[in-house]
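I have a structure here, written as structure tokens, and I will follow up with some questions on it.
Excluded from the complex is one protein chain; the other protein chains are retained at their positions.
A, B and C label the chains in the order they appear, each numbered from 1.
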Amino acid sequence: MGLMTAEQYEESLRKLDLVVYQSGKRVKNVPDDPIIRPSMLAVAKTYELAHQAEYADIMTATSHISGDRINRFTHIHQNVDDLVKKSRMGRLLGRETGCCFQRCVGMDALNALSIVTYSLDEKKGTSYHDRFIKYLEYVQHNDLTCDGAMTDAKGDRSLPPSRQPDPDAYLHVVRETPDGIVVRGAKAHQTGAVNSHEIIVLPTLNMRAEDRAYAVSFALPSDTEGIVYIIGRQSCDTRKLEAGVMDRGNRFFGGHEALVVFEDVFVPWERVFMNGEYEFTGRLVENFAGYHRQSYACKVGVGDVLIGAAQTVAEYNGVEKAAHIRDKIVEMNHLNETLYCGCIACASQGHREAGGTYLVDILLANVHKHNITRFPYEIARIAQDIAGGLMVTLPSEQDLRSPETAKWLQKYLKTRTDVPTEHRLRILRLIENLTLGSAAVGYLTESLHGAGSPQAQRVMISRQVNMAQKQAAAKKLCGIEPP
Amino acid sequence: MGLMTAEQYEESLRKLDLVVYQSGKRVKNVPDDPIIRPSMLAVAKTYELAHQAEYADIMTATSHISGDRINRFTHIHQNVDDLVKKSRMGRLLGRETGCCFQRCVGMDALNALSIVTYSLDEKKGTSYHDRFIKYLEYVQHNDLTCDGAMTDAKGDRSLPPSRQPDPDAYLHVVRETPDGIVVRGAKAHQTGAVNSHEIIVLPTLNMRAEDRAYAVSFALPSDTEGIVYIIGRQSCDTRKLEAGVMDRGNRFFGGHEALVVFEDVFVPWERVFMNGEYEFTGRLVENFAGYHRQSYACKVGVGDVLIGAAQTVAEYNGVEKAAHIRDKIVEMNHLNETLYCGCIACASQGHREAGGTYLVDILLANVHKHNITRFPYEIARIAQDIAGGLMVTLPSEQDLRSPETAKWLQKYLKTRTDVPTEHRLRILRLIENLTLGSAAVGYLTESLHGAGSPQAQRVMISRQVNMAQKQAAAKKLCGIEPP
Amino acid sequence: MGLMTAEQYEESLRKLDLVVYQSGKRVKNVPDDPIIRPSMLAVAKTYELAHQAEYADIMTATSHISGDRINRFTHIHQNVDDLVKKSRMGRLLGRETGCCFQRCVGMDALNALSIVTYSLDEKKGTSYHDRFIKYLEYVQHNDLTCDGAMTDAKGDRSLPPSRQPDPDAYLHVVRETPDGIVVRGAKAHQTGAVNSHEIIVLPTLNMRAEDRAYAVSFALPSDTEGIVYIIGRQSCDTRKLEAGVMDRGNRFFGGHEALVVFEDVFVPWERVFMNGEYEFTGRLVENFAGYHRQSYACKVGVGDVLIGAAQTVAEYNGVEKAAHIRDKIVEMNHLNETLYCGCIACASQGHREAGGTYLVDILLANVHKHNITRFPYEIARIAQDIAGGLMVTLPSEQDLRSPETAKWLQKYLKTRTDVPTEHRLRILRLIENLTLGSAAVGYLTESLHGAGSPQAQRVMISRQVNMAQKQAAAKKLCGIEPP
Partner (left out) sequence: MGLMTAEQYEESLRKLDLVVYQSGKRVKNVPDDPIIRPSMLAVAKTYELAHQAEYADIMTATSHISGDRINRFTHIHQNVDDLVKKSRMGRLLGRETGCCFQRCVGMDALNALSIVTYSLDEKKGTSYHDRFIKYLEYVQHNDLTCDGAMTDAKGDRSLPPSRQPDPDAYLHVVRETPDGIVVRGAKAHQTGAVNSHEIIVLPTLNMRAEDRAYAVSFALPSDTEGIVYIIGRQSCDTRKLEAGVMDRGNRFFGGHEALVVFEDVFVPWERVFMNGEYEFTGRLVENFAGYHRQSYACKVGVGDVLIGAAQTVAEYNGVEKAAHIRDKIVEMNHLNETLYCGCIACASQGHREAGGTYLVDILLANVHKHNITRFPYEIARIAQDIAGGLMVTLPSEQDLRSPETAKWLQKYLKTRTDVPTEHRLRILRLIENLTLGSAAVGYLTESLHGAGSPQAQRVMISRQVNMAQKQAAAKKLCGIEPP
């Protein structure tokens, strides 16, 4: 089949029979729902760009299974160059959409499973890897979008899965049948869930023997019976329901998250990639987290948009040559490129795992993501500084269109004579969207918590650094002899 | 008459005949408009607390004119203690409302005019101060809320007022009549404008001789003919139109800003406090800015709310004893109390101006405000860190109330058994409100730009520090003799 | 007797028979020792300025016991104004000396004892306060400098005093006699110890019943038999031994710290202010720490010197008008004045304790000190940025004086024709002194650890904030009803 077009992607979604709730009601037509549609269009961009010659090298790859040209989002990284291109692809799409384009989490789940199913089979003599490769062929051949579902509801944070008052606080196997398993639970914060053809489930943390039923991984079509999606709301979400698109800031794209409920859902054996092998959960979590922390390369692209918007509004206000404005633009760029260094470095220091899949440097991927939890906030603060207060006191597009008030807004919100007032307002709405509005959910809060909250990275950094080597170096230099 | 109650205040607003536009339409009933009402209720809190015995010392003062007990928001500071109490009042009301309560700007305008009209008369033999005192008596006697309107539209930022392509880019006197002056222009970003009885206009920057027509200050009833208010929109503003109040975060209070247009508005002489004396504009701007930068004491109170919310959600999530959570709460408090130090210090180092009005230390007031442009952003980031990602993926109140989805939300968003799920969701919505929603407009963006953008404070800090003293000290210590 | 002059102070030190070690040898003539003398001269400045009319209001006070005019360093704070003047005095002396002037710790010990001995007597019916007042009269009458000795050696940090392998790890009472007590132990990091007439000992932490022997406070003449001082070394200390003073940076002043050993030292009863009342150690520590954290007002004055030096070197290099240089100077000032806000605010929010002594606001004093652990490092970094690399690659004064090399240095280190090359070098050495040299010990590392390390302040901030009030405010606003 090969690479889908954006249009084919949209058509393919219409064929799904998803159970989606939003604002207390069942959503009838998912791809056309005005809240969800911008999110779908962002995913569609991953299909569209794969057909453009200038991006072919970044957006596509050669399948190591079929030898076909495939979308990179379905590719298993075969070398360091693949890892670096993944980071560049993230930045590209962030810049093109100005939001979360949602398709990386499935890619990261596939790559993590590629490594761990291989190791699992090696150690245990199971055949998960074969199953996985067959599934992968299917995904690659049909150019599918996969959701990667990890975060459980978690209930009481002080208790492990098996000791929760509600056993469903973590997704688990309820029973086995000759044909497969039945699972129950929920996965929270699922980015892009209702724009996906497939949902790949992974355990959320390192399980112990008593949590064996929770050590489960599998993939299902997104419209499998028993799966329910409840859409979360975002800052300024309902602006998408208003007449006019100016107040959205980003005219085209957005994101969404959903709570995904599994109500005793059946998974056939050929779709099960882990079932009780709790000793491998830690590695699966760690590898997925490593890949997914690299994926925050996308925020560099969103940062590009915000920097471009800040420069533009400075020009519209006629202050772009003021020394302090120029310095602030430099600072935004410096922070944004520091983030870029992180996602490039962890890729370029990647290595081959048993089985042939390439994995990022885990320490540097965590360091990268940890900076992502900090710098976008400062970049956003500077953008608001440059934008000026009008960003939050600007009347609505309706006021701009109203014959009663348009004259005053056109007159008093005018700056340079060669800049249409409306252009100034549009760029301010974009900055609002990225720093307070629905894109701020992705650029800021998701940067904090996506792929693990800051403390998760700190724990990993602590584990990954070679402290013994550093202490030995220090002791040698000041003359403390080893005992 | 004495101190109005909150109810009397609301009634008094109903008597005004304001011309207010919002979402492209004229607002019929201003105090009951669902977008505006929370903002009115925040102002009402300044009336309500003045009647509570425990806050009497902070919220009220003795008029130096009438000797009556008056609301502190109408008081002219008579000593350092008044200045300190103003800072404490700001924190109190910020904590009580969790938003901008809008009434400080009028107080700051009154105090700045008190100083400058006195000096102006002394130097020029005019009688502005007498007029001002009569106006002040009226405000104090009737316990009025005044808007202080300073920021002009400004047009092309590279040109002074008198050389703008559109002469109305800055508000100015169009003509004089035997009875008064006629003015045209607009004031932007007017916090609390439509909740005010009076609007006090000040020039926006230091004027030169050729800008004489722009050196104008006056006060008018807010419903004077020719004044038009266009309400600005805020992040998440339309949640106030939804059924249910949970998704607002702050159930009761909010803020608003408006663009205020003056369409050839007549001002009688007894309401004119400056008319062409451009040499005094610099001082008026500086004094007003000094007072108003102190007023950002309020953000310390809003910070209290956000810290309280963060601590609460940590407890609801059962992680309040984790070392990193405790440390983050300390950091939030440390930053918030550092801000408090600023507004207290500039007040306690205040001094008496000629005429008897007490003025804050201008250097420290600018330093205080400058920290306000930074720390709330970091406090907000930490609050989001503690809150967790659910803050931005949480389904709507309608989903929580819907019989179809309520069961899943109640089940899967539950944490500790003793915490009602809804409590967790409410506190998350409050944090969303303060860090991304409509209160973020006040807590973050207004903290940046209100009372002057960061660069304005840097210019003032540069001017106010005694660099000669510092250089002399350095040279003496290293043996560089004065020439 | 009244206020000593600087000369009388120096003479008084000559009469002491201190046992001081340095560089492995007994120091014969303490005030003339080249390493120690600059430190003595810094203390002498506290005497000198008290005689200058322009500083009389800040540097002196009226004794509440004798009614005499006394040096403020021996004064018990009688009102908020005294507390504020103490902060201003610290800044003044920091600016005059560019280093630690060492006399505040004794003042803080006296004030803390004033409060706690009063409370102790009230609760226990003891007569410590009378003893203390008599001692205070003696100190005030003779204008003495007191060391305040708190920090014990501490041994194994995981064990309390009474369970240490070496019982002397904390100073303690070895035995009582009819005439007094005998103590053993050591106090570390004693700033200004060998420039003091008196040494006042306080416990280092909150003691429990089993640590009763460690709950001891007393005062002794600094040359009491059994007290030994071992001087610590500082960065660049031996530059004070070199010919020429240019490379010292600060030609006149410096600081020192000493380890003070008590080898079974006898204390007569009239000098004992606590002996076993462990329940009062916590409060004594907290009050002393509160006062002493306020005392870091001095670093604002040292900051003034560093800012003055940075501005001067920028002028010498001819770059003072560059936008980025001006902006960096503003940032230094902003940070420095933020620190000033802290020491002013904790003073102005002070209150009267039982007994009449005024105490700073403990929360704000901790917040102030905590900023002191951060901002001087950033100010120092900026100063080095402005200074340029020559600060650390500059040849020695000997090279500048050598006929062989002087010509090259004069030629190639010249910048503007109107600036003597040597002036440029002197100011660079001052910046080196303050950011890497002996004054950096005081400006940086002591700012971190003096009056308690950062974590000590964080613990206090955590304890002092009213979290219940903040949580109640948050819950009310989002509609969480109290149970």
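Couple of notes before you dig in:
Everything below uses one rule, namely that a contact is a pair of C-beta atoms (placed from the backbone, for glycine too) under 8 Å apart; a residue touches a chain by one contact, two chains touch by 3 or more.
What you see is a predicted model; the values in this text were computed from it and never measured.
Remark: the omitted chain is touched by one listed residue; of A:262, A:340, A:358 or A:412 this is A:340. Only one of the listed residues, A:367, A:400 or A:413, touches the absent chain: A:367. Listed here are the chain B residues that touch the chain not shown: 323-324, 327.
For chain C, the list of residues touching the undisplayed chain reads 21-26, 151, 153-158, 165-166, 168-169, 186, 188-189, 228, 230-236, 238-239, 247, 257-259, 261, 317-319, 322, 324, 373-374, 377-378, 381, 384-385, 388-396, 398-399, 401-402, 404-405, 408-409, 411-417, 432, 436-437, 440-441, 444-446, 448-450, 453-455, 458. Within the entire complex, the positions of chain A that touch the omitted partner chain are 84, 95-98, 245-246, 249-253, 304-309, 311-312, 326-327, 329-330, 333-334, 337-338, 340-342, 344-349, 363-364, 367-368, 370-371, 423, 426-427, 429-430, 458, 461-462, 465, 467, 469-475, 477-480.
We adopt the following convention: only the chains that are shown with their structure count from here on.
Mean C-alpha position of chain B lies 40 Å from that of chain C.
Remark: chain A and chain C have CA centroids separated by 52 Å (rounded to whole angstrom). The set of chain C residues touching two or more other chains comprises 327.
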